[in-house]
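One chain of protein is taken out of this complex; the other chains stay put.
So, subunit A:
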């Protein structure tokens, strides 16, 4: 028997759902860079509690957010690295090793950049716990620098060194989450020079492939003004020296936020934005723009377990490799020599004179009845190159609810491949929205994917109440092929009368949300959360408390009963009096059958009197079948199952 996990492995040649693996393959590195100046320690009410009850400070909230992000990241990407750098503190970094560069004064490495681990997360959590007991704990741990500010240039230089010395693989995406509440760190003399040095060091940082994602904290008393300092420092369109150019725009990822929303804002940036594909979009022959595709909706699954081996002192991860073996000769075949064909089929038992053994095919030397990897790829792609090809437009209504097979992707213009993509793309969205059209496209997203027809659903940008913006772009909704569509197996059934329908309408209305839609944000995946909570408990060596787990996807039955309970009772009563209650379904088949239908009430009374065994097996089975329960097993099993159902109903 093949090992259990073999079926989990996807063959690289044959897979077209590589996307998630691809996402996980790239590591993510985040360096939290948190301001520790006096204002960050200012005590204020914790909004989660009654006013005046619990105090917190910006630094505490920032660290809490950092912990939450680490906790989430560790599960999504166990190989990702995180570090925490604090600035404007007098605490000094102890130099542990000679090969690490001493970082700039008044910046402090709280946690060096390394792979996330349970002890690291717990370290911060313990500090935060202590702070809740004694609010001065944080101040003692990281005494703020008073009277002056560390030059931002120094902060960026330190970041650069931390990233260089830390565990940050070359291919990883590296990001700095800059958290500060000071919009003008260098207001005094020499500000020009400090600004310039900050800008230069930040430019250097960006040159090495690092992205800075600023989180600027705004308060009621003092709103954060980007124009004072940061808009001149942060990389944007003005770096070519043409300072006054009108068209320069601010970076897209600035978050100016109230501290309470910090975590929510960070969530938007939690996963680095990675494109699944970057391909041309051919609107018509000779009219092509560039687009990038993103997976905005992808099923997040539980991580798969890994194998470890006990080395005595520690557990070590074991990797697996796959080899392809000719079992007839027990020789391993090199991947480059593999050719592809189809199964040879069962052998005819008798006059089979095939001497070479099962699963082989003999041909004259020099001939090859199999395909090469390249050939089979061309069968899958039908010779297409990765591209989206517009076929035309259709009415929005033609995109049916049932024409769905998998999640959609999102495309956004890519100006770097085709200049002019953005304006074309933007005009296309506007046209299609105003005409209420969808596009029909043929897509081949990657070289080893298969051609698929997709509906191109335009989305205009729109801001919602929570401050989240629906990005402008198109959703690529894969359409089913004829091969994927199944016919309805049932063509006829009893219909409800208008009276019954109206009674149903009454309670349906009561249970409807007025202006809502399906709210994904309200439904965290309970099974995943349950798994992750246990995983975290296991890593922290804590006991998992299943009792305290709350499943938010369960229907809010109390509210439902309060609103519609009475109406449902009325509907149910009418249903019982409906003609259909006494109808016996037409039995199919010509065979004469014993009467196997026993009224539920009768079965219940037999159950109550403990005389279920008086019923025949076929009668029990019929009842179980009507309840969609299993009908397997001996009579005792059936009685057991009926009893269980009776107990629960």
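What we mean here is this: a residue touches a chain if its C-beta (ideal position, glycine included) is under 8 Å from a C-beta of that chain, and two chains touch if they have at least 3 such contacts; residues count from 1.
One rule holds for everything that comes next: contacts and distances are computed from a predicted model.
Student: Given the options "Phosphatidylinositol glycan anchor biosynthesis class F", "Mitochondrial division protein 1", "tRNA (guanine-N(7)-)-methyltransferase" or "ATP-dependent DNA helicase II subunit 2", say which is the protein name UniProt records for the missing chain.
Tutor: "ATP-dependent DNA helicase II subunit 2"
Student: Using the touch definition from the top, which of A:189, A:517 or A:599 touches the missing chain?
Tutor: A:517
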